[in-house]
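First the structure, in the form of structure tokens, and then the observations on it.
Of the protein chains in this complex, one is absent; all others appear in place.
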Amino acid sequence: MASKIHETAIIGLDVVLGEGVKVGAFSVIEGKTEIGPDTEIGSHCHLGIEAALSKDETLEIGAGSLIRSHSIFYAGSRFGPNLVTGHRVTVRENTIAGDNLQIGTLCDIQGHCTVGSFVRLHSNVHIGQGSEIGDFVWIFPYVVLTNDPHPPSNELVGCKIGDYAAIATMAVVLPGVEIESGALIGASTIVRNDVPRDTICVGNPGKNIGPTEKIRLTGGSEPAYPWRRHFHRGYPDHIVSKWKSEFGE
Amino acid sequence: MASKIHETAIIGLDVVLGEGVKVGAFSVIEGKTEIGPDTEIGSHCHLGIEAALSKDETLEIGAGSLIRSHSIFYAGSRFGPNLVTGHRVTVRENTIAGDNLQIGTLCDIQGHCTVGSFVRLHSNVHIGQGSEIGDFVWIFPYVVLTNDPHPPSNELVGCKIGDYAAIATMAVVLPGVEIESGALIGASTIVRNDVPRDTICVGNPGKNIGPTEKIRLTGGSEPAYPWRRHFHRGYPDHIVSKWKSEFGE
Partner (left out) sequence: MASKIHETAIIGLDVVLGEGVKVGAFSVIEGKTEIGPDTEIGSHCHLGIEAALSKDETLEIGAGSLIRSHSIFYAGSRFGPNLVTGHRVTVRENTIAGDNLQIGTLCDIQGHCTVGSFVRLHSNVHIGQGSEIGDFVWIFPYVVLTNDPHPPSNELVGCKIGDYAAIATMAVVLPGVEIESGALIGASTIVRNDVPRDTICVGNPGKNIGPTEKIRLTGGSEPAYPWRRHFHRGYPDHIVSKWKSEFGE
């Protein structure tokens, strides 16, 4: 596919655009930004903004990505291939992410954090600095990962979210909490203590109330968790095959 | 009133603008969008975006509407006359709404939902797919209407909100819940079960604690609910007259 840069878009001299990149109207790309091939950038975006502490750093967006309109990315962050964002996401410097990340509309990633591959952030998720997010994690709308145990202080202790964990709407994860692999956090839960592997945590304050395997899908006897047993939408075949064989299918 | 399209605005060839339409600076309108007469579109908007599943569909904005700056509307949604939005609202495809809808700043309507007439969404409300919202509903800031009972899953069960219901700040409505006509949901409530007509629901988890009629306005003996008994700001005379006669005034 040929590149298609809208005539109103402003592309800085040090920006490197891969083959087939599209850039929408009224977008600005600056600094040492590198956009992988076949990536589409929507209208009204601003990419490659230099923060005080990310001078001369590169912003790297992997191949085949889609960044929707009104989004903002700072210099000094890196994303693997197939990043997909909603509208008006904000991603600060030093966010280091794997491939196939989805960032929903209005998400606010504060930077200085790591995010694995195939992570799904729904709308309006806030990721504090120092967060460490594994692979295949799901985070739903209005969840906040915090990092300051005594606000305001000079302490900064990020949260750690294990692979396949799911954090439902409006949950708040307190500083330094580790949510282990496969855990499920209920809507509006305040997670104050670590949550063990494949465990449900609900309430304010959050309590660990047992294994996720006891939750069943609606109208059936099939277990709802681990979700990778039944939910495969949007994942590539080689991953789904691996999940199927894990459960003897 | 004569049309006034800012010279920097970009209007697609298939867009139909009614008489007296104004479009602000740096806005993009594309696809088969139809904007009713005397509607004003602010700056930096992007209207008529085509989603994968709304190809060749129309976006219809009724007459006399006001869409404030930085807002985003997809193709395949329809709004009656007198729509008013705040800034930076996001409305996805297949949102079918009545007339006189207000959508506050930062609202995120995920599409595939229905919204009645004279509905008021305050700032930063999140409407999940599958939601059904009646007429004269009020939803306050940071409320989320969810739809997936076992996140992530292939189940999608929207919420149903009856006429005149009011949902206060930061409440979360869980999937499939029905909030009946005139019910009141307190701030930060997690609504897990259906809420009967004219009933108060508060807490985490939410509990139905009695009829709304027991709440009195500050410093008086007048009942605060049904709110249409005393609150008439912004409604047309013919509706207020109907409400007054309903209460023998």
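As written, the chains take the letters A and B, and residue 1 is the first residue of each chain.
Note that in this section a residue touches a chain if its C-beta (ideal position, glycine included) is under 8 Å from a C-beta of that chain, and two chains touch if they have at least 3 such contacts.
Only a predicted model underlies this, so the values are computations on that prediction, with no experimental measurement involved.
Of the listed positions B:I109, B:A166, B:A183 or B:C201, the one in contact with the omitted chain in the full complex is B:A166.
Check B:S3, B:T58, B:S123 or B:N208 against the missing chain and you find that the one touching it is B:S123. Only one residue from A:I5, A:I190, A:I215 or A:I239 touches the chain missing from this view: A:I190. The residue from A:V15, A:I72, A:A168 or A:I200 that touches the chain not shown here is A:I72. On the side of chain B, the interface with the absent chain consists of residues 8, 24-26, 42-44, 69-70, 86-88, 105-106, 120, 123-124, 138, 140-142, 166, 168-170, 187-188, 203-204, 215, 217-218, 224-225, 227, 230-231, 233, using the contact rule stated above.
Taking the complete complex into account, residues 8, 10, 26, 28, 44, 46, 49, 70, 72, 88, 90, 106, 108, 110, 124, 126, 142, 144, 146, 149-155, 157, 170, 172, 174, 188, 190, 204 of chain A touch the chain not shown.
Note that only the chains that are shown with their structure count from here on.
The centroid of the Cα atoms in chain A and the matching centroid in chain B are 27 Å apart.
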